[in-house]
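Pasting in a structure now, in structure tokens, and then I'll have a few things to ask.
With one protein chain held back, the other chains of the complex are shown just where they sit.
As written, the chains take the letters A, B and C, and residue 1 is the first residue of each chain.
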């Protein structure tokens, strides 16, 4: 069953990207007009108006959108094919289905569940999967199913991943790693088939790897940060969606840094998730365009 | 003599605003295309897609722009009249002429002059007018004419303002009050005929009036700020362009707050000036849209 | 039953304030040394070394603190009386008892309960009192008692306040208004007998009163903020403990501002509560010293 967000009824989001060229915007906006739709918002970016890449996010309102969807898609195909553009049309009233993978830390997990309950995130949450059980009761209090898939090492590692893939398959539109402390294999990333968003407990590209707050303390930094990015097979190196920092001093202990860092992490992750859920993030190689 | 900014040669900026209605974006973008221009960037905002106000900033590249200008203007008139829209077309390679009014403080004044010399601000600076002489030598070192117009009170106040108006008339496209410590009369604002940008030494709407840093100290605030806004006849109440803050503590003296505040002031003012010079700011009653 | 925080076992916090004068710091630190205690941290501030007010926060470790407490107090009395100083000695291992008053909004309330469970706040929470029932289940999930005291107007208003005072009396060391949407009477503030901390949904002194986010939207501000302060009988005018802001744009609706504002509110309130619980905040008229 899909949940419909009423304020977004009959709203569609169109993402277009490809080689920039004259007439593109006029072609797209004319298409919207002749399909009896009204533009609600339009953002675009060109990496270089002469020969660069073009990115556009256009939200429009079309009464009786569901019925008009096939015609819109056909028109987009026909109109944009000559330009060699990729496009994606989504019904904004259909929330994306988000799975959360977590470990023992609860700060990112609970913040997402709470924002969802509060109506801040246009998503459904069909499941939380954790390799620990400590958050099970909290998760279920929010009315969200909780699945425990213990982590295993060596040959059994792939067994855990297979079980997770089976739970996700067909049920979710994207996955959020809310401080999930396992390194997912390249196989997993390739097979999962949906975007995976991670929150990195550091200000990338700094302090990659384990114990970043201890390393930050040892290095004597005056700011700590967090980075949310799409996961690629290249660990900690996917396209960055959002980053932020907090000021610290010599008097902060490694534990203080971790506590301050947790606040930054949940804030950064919740923004990245919101923007992804609203189709505001377009991937371009190892970058993102965030509208 | 106008200075041409080479990177912006043959670039025009079109500002459109008025009642939102279907087909508007398609009409504008089609116009750009049929006039052999290529869209470089496009930002738009609608206060409400159903019956709200529509604002658009569109930058396009048109080879041989100067020759095409009259045709573009005629086409805009004809195309946008049926929609009841206001529009403004500017040649981006022609920098705006900016006058600076200052008093004894030099932090905002010198920062603008330095950014201009560095090529950060697409403006020319035909004059600095001050009611004091202490900054004359610095200003002239930057190759900018300096005029001293002493302030007077009572009946003679209008004499000072008349002299300033005479210096500005026909010579400038906008005026910046870089900590100009005189209250301009409503008459002046009405007669100057160009936008006037002020930097308010406080985080509006707080601590309006004199000695804001002393008041901030007395109130024990933990943040101080600055606000840049367009000047209207309603003192300290014009449309806000930009604001920012800095963190302070109980240990900061009123003099410390003033020093920290000066840093925020020059940063906020330079951003407001840049955005205005780039036609990024659209006024809408007592608000601004900043693209 | 008191909860003891193990890491703070045998740690005491000494607050001293009064007229600054030579020899004061030496007198206090000598006292600590002769009582076989070791200074863990020391912060001090003088509003003016010549004739100003002196404020000091000193944390020391004294093995077998509980047994030594009476001697320490007697020594402090004898040592500081000649200087005319006020002082306060607290056992850091005894958490303060914090009551939370709330209404329908849950963002500040749940953030405090979650931080407490996580071990970030050195307090106990003997009760949450609300004039609504919607958060009762969430509160009890955290193992915290929930009391419903409906608000009443006119003559019955004092009946509600009397009921709240009865619940609090003798049971709490401070009260937090976590978006409690009732104006407490001057009588209540005087009778409650413990500090009351409020979170103001605005960047004081701006937009005092109702619907601050609507007012901020109308004014077109580029930053919104929140302020946590001690409550005095002068509404919205007590000593400020902490403030912060978030950046917003013309595209944010009043609802967006409210959502962004909620994030700032809970962050600011949690810092103010933490610092109060750690005896880091000293009131000085309408200011605070925050060490």
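Here is the rule we use: a residue touches a chain if its C-beta (ideal position, glycine included) is under 8 Å from a C-beta of that chain, and two chains touch if they have at least 3 such contacts.
Everything numeric here is computed off the predicted structure, so don't read it as measured data.
When the whole complex is considered, the residue among C:29, C:124 or C:232 that touches the unshown chain is C:29.
Of the options C:61, C:132, C:214 or C:260, the residue whose C-beta touches the omitted chain is C:61.
Although one chain is not drawn, the whole complex shows that of C:38, C:104, C:171 or C:233 it is C:38 that touches it. The residue touching the chain not shown here, chosen from A:131, A:160, A:198 or A:243, is A:243. Only one of A:88, A:166 or A:287 touches the absent chain when the whole complex is considered: A:287.
Looking at chain A, the residues touching the absent chain are 45, 203-207, 218-223, 225, 239-245, 249-251, 286-290.
As for the chain not pictured, it touches chain B at residues 106-107, 110, 114, 118, 120, 141, 259, 263, 267.
Summarising the interface, chain C meets the missing chain with residues 22-26, 29-30, 32-33, 37-46, 49, 61.
Please note the rule applied: only the chains that are shown with their structure count from here on.
Both chain B and chain C derive from one sequence, and where they touch, over half of the residue numbers involved are common to the two copies.
Of all chains shown, A has the CA centroid lying nearest to the centroid of every protein CA atom. With respect to chain C, maximal separation of chain centres occurs for B (centres as means of Cα atoms). Taking each chain's centre as the mean of its C-alpha atoms, chain A lies 37 Å from chain B. With centres set at the average Cα position, the gap from chain B to chain C is 42 Å.
Among all residues of chain C, none touch two or more other chains.
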